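Moving on, here comes subunit A:
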Amino acid sequence: MHAVVGENGAGKSTLMKILYGMQRPDEGRIRVNGAEVGFRSPGDAIGVGIGMVHQHFMLAGNLTVLENVILGSEPRKRGVAIDFGAARARIREISDSYGLGIDPDVTVEDLGVGARQRVEILKVLYRGARILILDEPTAVLVPQEVKELFANLRELVREGLTIIFISHKLDEVLSVADAITVIRRGTTVAEVDPKDVSARQLAELMVGSELPSPQTGESTVTDTVAISVRDLRVHSDGERCVVDDVSFDIRRGEVLGIAGVEGNGQAELVEAIMGMRPADGEIRLGEHDISGWTTLRRREAGIGYIPEDRHRHGLLLEAPLWENRILGHQTRRPNVKGPWIDRAGAREDTRRIVESYDVRTPGIDVDASALSGGNQQKLIVGREMSGDPVFLIASHPTRGVDVGAQAAIWDHLRAARAAGLAVLLISADLDELIGLSDTLRVILRGRIVAEVDPKDVTPERLGSAMTGAGEAA
Partner candidate 1 sequence: MSQNALATPEAPFLRPETPARRFRLTWRTLLLALGALVLLLSFTRSVTGAVDLTSAGAINAAIALAIPIGLAGLGGLWAERAGVVNIGLEGMMIMGTWCGAWGAIQFANPWAGVVAGAIGGALGGLLHAIATVTFGVDHIISGVAITILSEGVTRFLSKVTFAEMPGGGDSQSPPVPKPEVVSLPLVGDPLRALEAERWFLLSDAAGILRGLTTNVSLLTILAILLVPLSYYVLWRTAFGLRLRSCGESPVAAESLGVNVYLHKYVAVVVSGALAGLGGAFLAQVAASAYREGQTGGRGFIGLAAMIFGNWRPGGLAGGALLFGYTDALQLRRGGESVHALLLVVVILLVAVAVYQLVRQNRTRAALITGVAAVAVFVVFALTDSIPSEFTSVTPHITTLLVLSLAAQRLRPPAANGMVYRRGQGK
Partner candidate 2 sequence: GGSEEPTTSAQPSGAASSAASAATGPKVGLAYDIGGRGDQSFNDSAAAGLDKAKAELGLAETNELEAGTGETEAAKEERLRLLADGGFNPIIAVGFAYSNPVKKVATEFPDIKFAIVDDAAAAAPNISNLLFAEHEGSFLVGAAAALKSKKNHVGFVGGVQVPLINKFEAGFIAGAKAVKSDIKVDVKYLTQPPDFTGFNDPAKGKTAAEGMFDAGADVVYQAAGGSGGGVFEAAKAAKGLAIGVDSDQAKTAAPELQGVIMTSMVKKVDVAVFDFLKSFTTNSVKAGTTTYDLKADGVDYSTTGGQVDDVKSKLDEYKQKIISGELTVPDKTS
């Protein structure tokens, strides 16, 4: 098992895509089992036994798991028809033998991220790949799932498969990899043996700087309740209760962390608080009952929102940065004057954000899509922090962001907290949750099932609480 590490944009995914035939190298050679190969398409790579799990899911939401898995390598009857029976049996077999727990007949859009990740792995196994490329497979998994995954991977390695593995979580890398390659700006800067390095050293190799850690320091919690949520219920498509009787208060200067496996109602909870989704129950911001307010009014009242999916909810990818600065603040200065857009004001303020949040961009007129994910995230954080929010929802604020940018974002959160901001933090990164939160709640199937003290909880224990396993035992 070979790990490849490097900061965001170092070229890891690009390198893997070249190995998988999705991109063509300008020069250089690829050898598989000693034989030189030249891939023209992923089909060629699949042909020599390479399989890849991509960083961003490559799944068609409207198709079933079965269809997604067999696509491109369909078992056939009589030459043309798909042999669904055989396919189903084979998927069940693989799923059972690796404990993936996947039903071939559900539609992928009904699956949570964890299950989607397993479908991706199943896709590769289904093709009988001998060389597996896993691009950040653990980003969305909880520790237990990660452990299970690694157990599976070790099993595969024992069977003689080769695995190339990419992750930003360095302790993971150190615990499973047999060899590590560090790349920076598209070139290999080091090849190390995991036995010889520590996580800190590895990080320094990657970025050439200190490894930051999420630490809150002094408590800044005050007595004033900034936001209070009572008996919140959200129903999805009329019937199912996805957020069930959730209540909490967040005081000024307090960070409330919500831990939970993805798909347990966090997204719906956030959207309900933002007014993007109908909900029952009471939400009070300061002294106002805002449950009946529109999203716009809530934002105007001082709710900031760092969405979990920045491409979907946070940005207009095909609009310049300064227009993205206006998004969500289109009724407030310096972006508008009355009904008019204040271009000068918005541009000026965008420059300020770019500067003070260290957004790496050649200018404020480039489209948001031209920025790397980390820089997009910094822009969003900067935008949401301006306009003096009293309450900030931060959903996975550092997902997919490299260590440097991560530290910067944590710093900003800490500073705002010290200035009296109330924060609702949702994250899959348990270190981040434990490190930043003043209070921690665990959400399971839409209910708050536990309250944990971040000072004396380990990621492992938190992980079991999240799956319900810990408390049931």
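Candidate entries met the following condition: all candidates are chains of the complex that A comes from, given by their letters.
The rule is simple: a residue touches a chain if its C-beta (ideal position, glycine included) is under 8 Å from a C-beta of that chain, and two chains touch if they have at least 3 such contacts; residues count from 1.
Predicted model, so just to flag it, every value in this text is computed and none were measured.
**Student:** Out of the listed chains 1 or 2, which is the one touching subunit A within the complex?
**Tutor:** 1
**Student:** Flag every residue of subunit A that touches candidate 1 in the complex, lowest number first.
**Tutor:** Within the complex, subunit A contacts candidate 1 at residues 13, 20, 22-23, 41-46, 52, 54-56, 58-63, 67-68, 70-74, 76, 80-82, 101, 103, 106-107, 110-112, 114-115, 123, 237, 239-240, 261-264, 444-445, 447-450, 467-469, 471-472.
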